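A single protein chain has been omitted from the complex, and every remaining protein chain is retained in its original position.
Just so it is clear, A and B label the chains in written order, and each chain counts residues from 1 on its own.
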Amino acid sequence: MLRLQHVSKRYPTGNQALKEINLTVPEGQVVALIGPSGAGKSTLIRCVNRLVEPSEGQIWLRDTEITRLSTRGLRHIRRRIGMIFQEYALVERLSVMENVLSGRLGYVNFWQSWLRRYPQADVDNAFQLLERVGLLDFVDQRADALSGGQRQRVGIARALLQDPDLLLVDEPTASLDPKTSRQIMRLITELAQERGLAVVINIHDVPLAQMYAQRIVGLRAGSVVYDGPPEGLTTAQLTTIYGEEDWDRNRQADPADEDAVLAMVAQDAGQPRPAL
Amino acid sequence: MASIAPVATSRRWRKPPLIRNPLVRWVTVIGALTYLVLAIQSVTVNPERLARGIQRGQRILAAFLQPDFVSRWSDIQAGILESLTMTVIATVIGIIISIPIGFGAARNLAPLPIYLFCRALITLSRTFQEVIIAIVFVVMFGFGPFAGVCTLVFATVGFLSKLLAEDIEEIDPAQVEAIRATGASWLKLVTYAVLPQVSPRLVGLGIYRFDINLRESAVVGIVGAGGIGATLQTAFNRYDYDVASAILIVIIVLVMATELISGVVRARLQ
Partner (left out) sequence: MPVRQIDDRKLWQRYDTATRLRLWGGWIGTTLVVFVCWQVISGATRWEFVADAPQQLSQFIGRMFPPRWGYLNELWLPLWDTLNIATLGTLLGLGIAFPLSFLAAQNTTPHPLVRYVALLIIVVSRSVNSLIWALLLVAIIGPGVLAGIFAIGLRSIGFMGKLFYESIEETSREPVEAITATGASPLQVLSYSILPQVLPSFAGVSIFRWDINIREATVVGLVGAGGIGLNLNASVNALQWSQVGMIFIVIFVVVLFSEWVSARVRQAII
């Protein structure tokens, strides 16, 4: 389903974020990407839908080589790839329904989206998804009126309304409390299973990853250092991924936490980094 | 609605309108449209004059592309220098005066009569456009840059005092209390607890006001209050569009330069 071949990414700053990544994700599999901050997890999943342009290598979704697509082709393939974000990335001043329907933007023309005249089938699906994630009572509320967990549910509904083949999930629980984190992870994996989607979840929390993923990929300094079942993740393996004492030092010495990566992503896209 | 409607049936969704009450909504929309139609209809357009205007516009544009700095350079130079000196003087005096007025217009520092007086002054200054104030000062002091300086001072005071007063009203009361607890007098209180909190912004605003004053100093001359404005109007009245173009270019460059400098200065102050 998803195939990465020799994917590398070097930022204009000279930072080598990814080195020769080879990865194949079959249909219906939930893969958790783990690794220390700055290991390249965020960059990797953004390379898949080319929010970040990979420097080298090929990425295939089914029979399409994403890395070779033109702008238009890229927009078409992005419709098949749903994405869920750490900070939810909702448009706060739009209502829940508008946020969810924005998942259909790739399918409707500009005027339909401007006038909010989506096909009734899309609206039906949106209602169905909102019911599934338990937000049916919030349809016309503004997104900034919701709690963190509720916002993430809106984000999930938006991604699934795209009717994707593949789900990219970037730190879905980093801004949530432990209980909500589990609920969100369960929701994502259940929904993916119902629809037979391949999922790549990029996640900090190793126990949570082991609980919900069928496969774990460990990333360190831009390279895959573990690829196997959750049960195979021994203490020794974790040490290879995170480093025993590097764990803390890494975080301090390297400014490479998730924010720094996002900042680099912003630089790459030629946009200023707004304050969070 | 969630529990009643089964999933299978189609549920319509429309974006809820900005104004929920339909009566208010329609009255607003129709009112706005009616106003627009009436307003546009009241604009009398003389097509013949407009047609001539296009010709003239071409001539003016041609003249503007060949600015004439030379033939009236001494007038331009004198006018620009006068505008600049007016701006400097008016900004400095304006800042000095606006400090006491600003303190007087802050409700948390000033007694009520002083507060009301200062607020009235500020309102008066802010309500009238600079040029109207200039007319009054020209009547009082006669033609010349002094009337212009007074105009700009008056406008500066209205602008700065209001912002200063708002700043003072929003200062952190804990710091005031801490200084007051040391037994400081009112003046000491102001210098130690209030000024440090508001002075950076005051300086920034003062520099910003310098830019505005420069721009305004270019127009008060139209009513005889000194500066480059008189020269500009003369150039227009004599159809010397190439001279007018030169003056406008000088003004634009000057305004851009001061804005650039003041931007740098303000950035360094922070």
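Criterion: contacts are C-beta pairs under 8 Å (C-beta built on N, C-alpha and C of every residue); 3 or more make two chains touch, one makes a residue touch a chain.
Keep in mind that what you see is a predicted model, and the values were worked out from it rather than measured.
Visitor: Which chains here touch the chain that is missing from view?
Guide: When the full complex is considered, the omitted chain touches A, B.
Visitor: Which of these, A:L51, A:M211, A:V225 or A:L238, touches the one chain of the complex that we don't see?
Guide: A:L51
Visitor: Would you indicate which residue among A:I81, A:A213 or A:L233 is in contact with the undisplayed chain?
Guide: That would be A:I81, which touches the missing chain.
Visitor: Sort through B:G31, B:G144, B:P173 or B:P200 and give me the one touching the missing partner chain.
Guide: Once the missing chain is taken into account, the touching residue is B:G144.
Visitor: Considering the entire assembly, which residues of chain A contact the chain that has been omitted?
Guide: Counting only chain A, the missing chain is touched by 49, 51, 75-79, 81, 83, 85, 87-94, 98, 102-106, 110, 113-114, 155, 158, 162, 168, 266, 271-274, 276.
Visitor: Could you please point out the chain B residues that touch the chain left off the display?
Guide: Touching the missing chain: residues 35, 39-40, 42-46, 49-50, 52-53, 56-57, 60, 81-82, 84-86, 88-89, 92, 123, 127-129, 131-132, 135-136, 139-142, 144-146, 149, 215-216, 218-219, 222-223, 226, 232-233, 236, 239, 241, 244, 248, 251-252, 255-256, 259.
Note that in this section only the chains that are shown with their structure count from here on.
Visitor: Averaging over Cα atoms per chain, report the distance between chain A and chain B in Å.
Guide: Taking the mean C-alpha position of each chain, the two centres sit 48 Å apart.
Visitor: Considering only the defined contacts, which chain B positions touch chain A in the complex?
Guide: Result: residues 1-2, 7, 10-16 of chain B touch chain A.
Visitor: So in the complex, which bits of chain A are touching chain B?
Guide: These residues of chain A touch chain B: 95, 97-98, 116, 118, 120, 123-124, 126-128, 131, 136-137, 139-140.
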